[in-house]
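The complex appears here without one of its protein chains, the remainder shown in place.
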Amino acid sequence: MSEKTATEIEQEVRDWWHTGIIDMEPGKIHYGGYAIEELIGNVSFPTMIWLMTRGELPTSGQARLLEAALVSAVDHGPQAPSIAIARMAATCGVGLNNAMASAVNVLGDVHGGAGEQAASLYHDIANRIDRGVVFEEAVSDGLDHQIAEHGKHVPGFGHRFHPVDPRAPRLLELVKIAAEDGHVSGRFGVIARGIEDELLKRKGKRIPMNIDGATAVIYAELGFAPELARGLFCLSRSVGILAHAWEQTSQGGRNKGPIPRRMIWSYTGPERRPVPEGAKTECNKA
Amino acid sequence: MSEKTATEIEQEVRDWWHTGIIDMEPGKIHYGGYAIEELIGNVSFPTMIWLMTRGELPTSGQARLLEAALVSAVDHGPQAPSIAIARMAATCGVGLNNAMASAVNVLGDVHGGAGEQAASLYHDIANRIDRGVVFEEAVSDGLDHQIAEHGKHVPGFGHRFHPVDPRAPRLLELVKIAAEDGHVSGRFGVIARGIEDELLKRKGKRIPMNIDGATAVIYAELGFAPELARGLFCLSRSVGILAHAWEQTSQGGRNKGPIPRRMIWSYTGPERRPVPEGAKTECNKA
Amino acid sequence: MSEKTATEIEQEVRDWWHTGIIDMEPGKIHYGGYAIEELIGNVSFPTMIWLMTRGELPTSGQARLLEAALVSAVDHGPQAPSIAIARMAATCGVGLNNAMASAVNVLGDVHGGAGEQAASLYHDIANRIDRGVVFEEAVSDGLDHQIAEHGKHVPGFGHRFHPVDPRAPRLLELVKIAAEDGHVSGRFGVIARGIEDELLKRKGKRIPMNIDGATAVIYAELGFAPELARGLFCLSRSVGILAHAWEQTSQGGRNKGPIPRRMIWSYTGPERRPVPEGAKTECNKA
Partner (left out) sequence: MSEKTATEIEQEVRDWWHTGIIDMEPGKIHYGGYAIEELIGNVSFPTMIWLMTRGELPTSGQARLLEAALVSAVDHGPQAPSIAIARMAATCGVGLNNAMASAVNVLGDVHGGAGEQAASLYHDIANRIDRGVVFEEAVSDGLDHQIAEHGKHVPGFGHRFHPVDPRAPRLLELVKIAAEDGHVSGRFGVIARGIEDELLKRKGKRIPMNIDGATAVIYAELGFAPELARGLFCLSRSVGILAHAWEQTSQGGRNKGPIPRRMIWSYTGPERRPVPEGAKTECNKA
């Protein structure tokens, strides 16, 4: 039995769940102090995404740049595991919410983490510059550090399918315009271009920025923590995941596997052998 | 060995995965025929969501109405299982993508399906009207059919927390304006209000439309299939899920359970008893 | 502020979470009244699964039959969506727990529900017999009802890959032995064979029982609710899911898609077209 008063215990339970995001009473729903009925129809969906993850409203220039990043990453086709998973799930007798969950779930370090990793790299280089290191050296040191810690694959640069990822230059162009208009500083765009230059110097060929490198520039410019680069990518890719799950539903199919049905997998294990007596459970032994 | 030619087999494999959503070649990404570099920075995120799920671009009036629905449903606090799950997951050592997946996954028939069910009810009533039944009768028959098939709880109406859900009247107002401006027909708003009236007549008190009932009006007005009402709700609620997972991450905590730690659950099962010999595996018997 | 006493409020919170499964105090963990230290090393894993889902310990005959069902359904290869999903997930930079979750998640009505559906069909036929209908008629009526409600595909019978599923006859043989030994009644095995006979009569060819039909016989014989047929299948298939996720991890690969990389999907949508001015957001218009 507790020493606390009834009121203290009720408060303890309420405090177990505390949040600055949403305030609610019967008939009242406020996000960060803004009433829902004032937000609906007045602010854009990206503005709402910003408010929910940041606690404050963005300027219209910031919201537009966020919107561009969210639009850019919705889908990269069924060759991507997340999309293939969404489509296969849709043939297994689960709801769209479940298909979306199985798919979003795999946007991990390899499939969904490059933006977060690129943003961390940019921040590391920015910190070096802030500590007085000259630009080229900060970029080179940051790259060296990244490679030493995480391997030679530099997140946000290079693409195994696109020689030039058509999304990256367009996003960078928008960052440049936003910087000229004073909406963002532009420093992370400059740093990312510096990485491209350094990689060209080191490899003798251009390893162009990809979608993850470019959206990471935007998220860093807008002040999002690197972890949210992954979270925002998940929101964006959820659109493609939903679209493909829904298209597959309308195409039909039951238990769709990865390859046409007659092309079963290759087996590489041992040939048939009998179960030895010793492996059988006691009660099944002769 | 196949009778087919090499080209036919390659085509068979490609056709196993076919889609009208995205077309891709090295350096080229098109959605429904629109080049990604033309979409980025030019169209809104809701416009992109429409294009991905419908195959065509919306008018600006349609996109604004979709945006209002997406803004309205982002979060209903940690009392909702999905949000509590996202927050608990964030303390278990998984990524934001995983926390989002565990949470979106539970937006099932009960937690995320009311919009889909309400949209189906509206369509059923609309079909009765199209077949010549007069409005009040169509509403009443549709309600009777809904209750006979799915039970007395009418999806989209009534709220266990809000006497009046502040989101619903605002959304309905926007539908009315959009109808006046010719962006939508307005018929589903009228049908939903008809259900409210019929429920008032039957129960003697107003059972006001809730968020699911109101967003279902919008999705039906915009021509989305009822199943997509759930899918779009998942996109919207993913925003709140991400925000809460992220806030919990910054609050810290490890393995956060549902209630304060010293308040463990109530046990209602049998008292302690010994494991009988007969239940032990052979090799452990004396 | 609450009218309740401190003790009542604490109890209210504890009662919000009440269970007959597990009782715990510092240093004490009991399941259904049995101390964990007495269970460990003394009872089999299937016995523990029974205790957790049923609240009581099984006889050794019951436990052995449950074990056979659990062993039988662990894996059906990467052609099954669940296994392919587990393998793809393992290349995306998520943990084994996440790969397992994305995969188990798709064991829905189509991919994981046939056992539950078959068990329901058996129970329906058993209920008809209990109400005095003669066997052949009860089987035929049950089948008719199943087909009228759920379509012509009879859950638990027929296989698109195996002319005869090698798991089914073996499981049925074990049920027969268990019935002869008095461990189970055997009535659900007889009913399932009756369905096979009736299908032969109707179709002119044998539609042999598959793994789902056979495990459903066992779960029904053992008194598990039909819903648990799906739950137990999930436990069993989780083994294969884990094994394949782990094998894929050791094979390596990053972002493994469903088909070889050079064989991208077929695109069936509209040809390239420009984004019309009307679809652009206000601020991007000329």
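Chains here go by letter, A, B and C, matching the order in which they are written, and residues are numbered from 1 within each.
In the analysis below, contacts are C-beta pairs under 8 Å (C-beta built on N, C-alpha and C of every residue); 3 or more make two chains touch, one makes a residue touch a chain.
Here the structure is a predicted model, which is why all the values come from computation and not from measurement.
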**Prompt:** Out of C:Ala101, C:Ala138 or C:Ala179, which is the one that touches the chain we can't see?
**Reply:** C:Ala101
**Residue in contact with the excluded chain [from B:Ile21, B:Leu57, B:Leu70 or B:Met88]** = B:Met88
**Message:** For the chain not shown, which residue from C:Ala114, C:Met209 or C:Leu228 touches it across the whole complex?
**Reply:** C:Leu228
**Item:** Touching residues (missing chain, whole complex) on subunit C
**Value:** 12-13, 16-22, 24, 26-29, 31, 35-37, 39-41, 43-46, 48-49, 52-53, 64, 67-68, 70-72, 74-79, 84, 87, 95-98, 100-102, 104-109, 112-113, 161-167, 169-171, 173-174, 227-228, 230-232, 234-235, 238-240, 242-247, 249, 251, 259-260, 263, 281-283
**Asked** When the complex is taken as a whole, what residues of subunit B touch the one chain not shown?
**Response** 1-2, 4-10, 13, 60, 64, 67, 77-82, 84-85, 88-89, 91-94, 98-99, 101-103, 105-113, 160, 254-259, 261, 264-265, 281, 283
**Complete:** subunit A positions in touch with the non-displayed chain are 10-11, 13-24, 30, 32-35, 38-39, 41-44, 47, 55, 57-60, 63, 94-95, 97-98, 101-102, 105, 258-260, 263-276, 278-282, 284
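Please note the rule applied: only the chains that are shown with their structure count from here on.
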**Asked** Going by the contact rule set out at the top, which chains touch both subunit B and subunit C?
**Response** A
**Request:** Round to the nearest whole Å and give the separation of the Cα centres of subunit B and subunit C.
**Result:** 25
**Request:** Could you grab the centroid distance between subunit A and subunit C? Build each centroid from C-alpha atoms only and quote it in angstrom.
**Result:** 32
**Item:** Contacts with 2+ other chains: residues of subunit A
**Value:** 13, 64, 67, 77-79, 84, 98, 101-102, 105-109, 112-113, 259, 281, 283
